[in-house]
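Omission of a single protein chain aside, the complex is shown with its protein chains in their original locations.
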Amino acid sequence: MKSKVITILWPLAFGIALILAWQFGLFHKVLDLKPFQLPVPSEIASTLAANLPKALKDCGVTISGALVGMIIGSLMGFMIAAIATFFPKWGYGGMIVVTALNAVPIVALSPIMNLWFSTGMEQKIAVVTVVCMAAMAINGYSGLNNINPYSIDLMHSVAASEWTIFKKLRFPNSLPYIFTASKINIASSIIAAIISEYFAASTSGLGFGIKDNLRKAEMAMGWSYIVVASLAGVILYCVILLVERDALKWHASQK
Amino acid sequence: MNAPEIQIKNVSMVYPVNNGQDIVALTDVNLDIQEGEFISLLGPSGCGKTTLLRIIADLNQPTAGSVAIRGQSPRDIRMQRKYGIVFQNPVLYDWRTVRRNICMPMEIMGIPKKERTARINRVLELVGLQDFGDKYPFELSGGMQQRVGIARALALDPEFLFMDEPFSALDEFTREKLNEDLLSIWSKAKKTVIFVTHNIPESVFLSDRVVVLSPHPGRISAIVDINLPRPRENSIRETPEFYEYVTKIRRSFEGV
Amino acid sequence: MSVAIGKREQRIVAIVWVIGIIVVWELASFLLKYVIQDPMASAKLPYPHIVAMTFVENWKILLEAGLVTFSRAAIGFALGSSVGILLAVLMSLSKTMERIAFPYLIVSQMIPVLGLAPIIFNIVRDMNVSRIMIAAYITFFPVAVNMLSGLKSVEQEKKDLLFSIASSKFKVYQKLMLPFSMSYLFTGLKIAAPMAVTASILVDMLGSKSGIGVKILYSLYSNSSNIFWASVLTSAFMGIISFYVVVFAERLCLPWQKATPRKEGVRA
Partner (left out) sequence: MKKSKFTSLLAVIILILLVATGCSSGNSAATTTGTGTSGADKTTSGKLDKVTLQLKWLPQSQFMGYYVAQAKGYYKDAGIDIEILPGGSDIIPEQQVYNGVANIGVTWDSSLMKYQSKGWGLVQVGQIFQKSAMLLVSKASSGINSPKDLKGKKVGSWFGGNEYEIYALLEANGLNKDTDLKMVQQDYTMNQLLKDEIDATSAMTYNEYGLLLESGLKESDLHVLNMNDAGVAMLEDCLFVNSDWIAKNEDLYVRFLKASIKGWAEACANPEAAGKVVFDVDQSVSLAHQVYMAKEVAKLVVPKDFDPAKIGYMDMAAIQQTADLALKYGLLSKPAVISENTFTSKYWTKATAK
């Protein structure tokens, strides 16, 4: 119990020290910045408070797009991994294609998706889908195939079908890997959604807010959006951690 | 009799556990070990034999009592790098060849390069691995890996040799072979050896004295002198005297 | 991996895949253009042979731009990896340090740094330094996390052995902790390398004069979709090449690694 408190207290103290140093101008002094270049936390907070409904609405737009894209992308990625598992000889090539797709930078992906889809939301979901697919496919494939050979022998000894092996052995075995991929995808989906909004045919979302305000010298407002984006990411990450803790009680990493 | 080489006085070890029911690993252990003696710590799992060895080697600190080695603390002995240790697993560094694995502690101790090479050649021969010096650990069998671990400890030319169930993971044939090899090495070097094992015939075969420990809480329940002639060969296992010692020690457990 | 197929067969499978993709792509472009009659077909999905021709016609420019970007990626990768390794070592040295730093490492990944270029320019005031910092920022995380997980995976007995001969902390790291973590480090590097390329492409777009990112950006704004697609393909190739460069480096540096190295990466 005591160690748990320490685990939270130390980073918290560090964070507070950081914010105080920022608030009282330490960074400004060291980096020779003016408050209008780098707004102080209190200004960011008051700006955010004054524009909270708009910021939350934009946050909702971005996060919903990121989540939908992440779910679709993860499902597709896992399906590819499953197909590659069932048809090892030919399926593995699909994995390589997905990996190659992953190497296409988001900034190039967004305009392509802009051509394919007409609304900002569709484009955003498409970009996030592609970005999330690869991590899930690669991790899922590892999870479905990094299996103790004796476990498979045991399954064969009771004449289990490939499908049964998948259901009873491969899938549960892949769960920790799926969560690893999900944790990666949370971060990348939000970032992908934000970047896609830089190019999207829409005037809502955190990405549009960040870019528009930073251009127009509304630094405090821009930072408010950054804070909201980061907070949303951290909260979603924690949600995944909680789900993982409940779903993987049996796994060594949870002890 | 001379002053004991290693003197263990009233050593106790308690591991605190969250639910308040602390685990008592050792309670009030007293033991004297003489110079050049081959001693076995024998007992079932959980009797604290490994803990006792680790306390002597300064890898754990006892909650009560003291250990004196030649009148010094285990920490002093460790800092003077006077003992060699062999673990249950070979504990080899995957990224080093056999030679470089044996070399590693000597590098740290700052032994000159020429001397290191000479010692490596000597111990490789001693453990019968002279042709495997440039192999990586993954290219060796389990028995060979364990021999590298022993060679590494011997290369330090330590005054004490501590061995923690070094052969427990090996099959019976390899184990007996290594038992014999160990004795022949020991007869040449005459170190003081503390050998932890849960195998009764092994302890009888190797030791001058077998210290029997019993669990819950860990304590010494018997000390058996083994008066078999040396040098011992595997054929000694077939003698009635050998069988008698084994039976005697087994009985001492049943009496618990 | 339990798939036991020969090298020759693997090669055949790969070739069939490549041909298959080109054929399907060609077909899709055709359908888009003539069956669906999409007026934007040539921009949405140009014929692969046209992209290939653009590639051949412009290979010199693309290669030059690619090399510039790749070398910048290498610098960002080197810096980001060094920072990642350093952070991991610091965190493994002190539990308190780990407690403080680890949550912020994760938070750092939630900050959309790609969008913060103007802010970073404001703070750093040097375009080149800013670019390197952004590229390094994007790459350090997988290296730090994997390296830390490697340092924490060293078996107690291996540490005991060094403790038993009273070796200094420095020697423990030099002889045991760092070499042990190498395979974990390479897992991290394999993830970070394509990210470094992506980062470097992005950094090209921040007012640089050369590089594949500049090609993507300019062709995008000037609506020359063939060059755009050829550049995007080049960047995808670069990501794949960077991955295999690390794989080769791993084989060279870790000859003791058997055929089955660690598969899964720890990225978050």
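Here are a few things to note about the model shown:
We call the chains A, B and C, going by the order they appear; numbering starts again at 1 in every chain.
Operating definition for what follows: a residue touches a chain if its C-beta (ideal position, glycine included) is under 8 Å from a C-beta of that chain, and two chains touch if they have at least 3 such contacts.
Small disclaimer: the values here were computed from a predicted structure and weren't measured.
In the whole complex the chain that is left out makes contact with A, C. Of the candidate positions A:I165, A:A200 or A:I226, contact with the unshown chain belongs to A:A200.
Considering the full assembly, C:L206 is the residue among C:L32, C:L176, C:L206 or C:A230 that touches the omitted chain. In the full complex, the hidden chain is touched by chain C at residues 39-40, 43, 67-68, 70-72, 74-75, 78, 115, 117-118, 121-122, 125-128, 205-210, 215, 217-224, 227, 244-245, 248-249, 251-252, 255.
Contact between chain A and the unshown chain involves residues 34, 36-37, 111, 114-115, 118, 120, 198-203, 208, 211-212, 214-217, 219.
Just so we're on the same page, only the chains that are shown with their structure count from here on.
Omitting chain B while holding the rest fixed, one finds the remaining chains still held together by touching in one piece.
Inter-chain contacts peak for the pair A-C. Ranking every chain by how far its Cα centroid lies from the centroid of chain C, the top place goes to B.
Comparing per-chain C-alpha centres with the mean over every protein C-alpha atom, the closest match is chain C.
Work out the mean CA point of chain B and of chain C, and you get 48 Å between them.
Within the complex formed with chain A, the residues of chain C that make contact are 1-3, 5, 9, 13-14, 16-17, 21, 40, 43-44, 96, 99-100, 102-104, 106-107, 109-112, 114-116, 118-119, 122-123, 194, 197-198, 201-202, 205, 213, 216, 220, 228, 231-232, 235-240, 243, 263-268.
For chain C in complex with chain B, the touching residues are 155, 157-158, 160-167, 171, 175-176, 179-180, 182, 254-258.
For chain B in complex with chain C, the touching residues are 57-59, 78-81, 83-85, 87-89, 91, 93-96, 104-105, 107-109, 136-138, 156.
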